[in-house]
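Just one protein chain is left out here, and the rest sit where they should.
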Amino acid sequence: MLGSMLRQASTTLDIDTPGRALVEITRPVAGWLGHAGIETGLLTLFIRHTSASLLVQENADPDVRGDLERFFARLVPDGDALFRHRDEGPDDMPGHIRTALTQVQLAIPVAAGRLVLGTWQGIYVWEHRRRPHRREVALHLLGE
Amino acid sequence: MLGSMLRQASTTLDIDTPGRALVEITRPVAGWLGHAGIETGLLTLFIRHTSASLLVQENADPDVRGDLERFFARLVPDGDALFRHRDEGPDDMPGHIRTALTQVQLAIPVAAGRLVLGTWQGIYVWEHRRRPHRREVALHLLGE
Partner (left out) sequence: MLGSMLRQASTTLDIDTPGRALVEITRPVAGWLGHAGIETGLLTLFIRHTSASLLVQENADPDVRGDLERFFARLVPDGDALFRHRDEGPDDMPGHIRTALTQVQLAIPVAAGRLVLGTWQGIYVWEHRRRPHRREVALHLLGE
């Protein structure tokens, strides 16, 4: 395989969140990939925030997202007396911890022009703050 | 350094798991890398499932894997009354949460023809379901 055709593409997606929720972004990501004309390569997503994160999860039963939310709400309680950093309210520090426990970046191989996601996998921005935010996700694609 | 020699390779490993356990895959991954003839580059692993994950962990004392298992079993109890998603049994939703708390992808640099893993690091598929499964791990390699 010749390497001389390898090239890069990049963009930034602006994702509006409704407050704390898992927001699926598989479609806009796949849409951008589809226009890039890359058959084989590597897509990297990076979220430029410290209280929202990236997650690959099941995109079939909505109860999965509800259960994830309930589990993390119990694991990292809003307003926990342990926290000193409260500048932006009781969900401020939990947002940072939930981000630490999940991911700020994902690297997903591309084959036959598509992400190699499994049948039930979707890509999500997980908003950890209670109020709506606009979140920036940088995409970087390398391939041929 | 000339860039014109950069090239890609990719494959999929099928990993049979015995049910909930950490299954080391360092050897098949390194074996495939060894045949690719890449001296310097980047290897990305991506698991195409939502209830099994990837982990880099100590591969010396088996008690480490036992303790990881016991810790996660306590942190995310099977059959927790919190969970509504129970389609496939009491270990269904815990599988999703354990996956969210660990990784679906790993990117590991390659130098001198080898993964830059530390002395005690191994690569594992962490099966979170109680029954055996066949898991697909997509590998993507870029380098020269």
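Some notes on this structure:
Residue numbering begins at 1 within each chain, and the chains themselves are lettered A and B in the order written.
Following the convention adopted for this analysis, contacts are C-beta pairs under 8 Å (C-beta built on N, C-alpha and C of every residue); 3 or more make two chains touch, one makes a residue touch a chain.
Only a predicted model underlies this, so the values are computations on that prediction, with no experimental measurement involved.
From the options B:Leu13, B:Leu55 or B:Leu82, the residue with contact to the chain not on display is B:Leu55. In the complete complex, the residue from A:Ala21, A:Ala73 or A:Val104 that touches the missing chain is A:Val104. On the side of chain B, touch with the chain left out of the figure occurs at residues 1-4, 6, 40-42, 55-58, 61, 63-64, 66-68, 70-71, 74-75, 101-103, 106-109, 111, 116-121, 142-144.
Annotation for chain A: contacts to the undisplayed chain at residues 3-10, 42, 44, 46, 48-50, 75-76, 80, 82-85, 87, 93, 96-97, 99-101, 103-105, 107, 136, 138-140, 142, 144.
Note that in this section only the chains that are shown with their structure count from here on.
Each chain gets one centre point, the mean of its Cα atoms, and the points for chain A and chain B are 19 Å apart.
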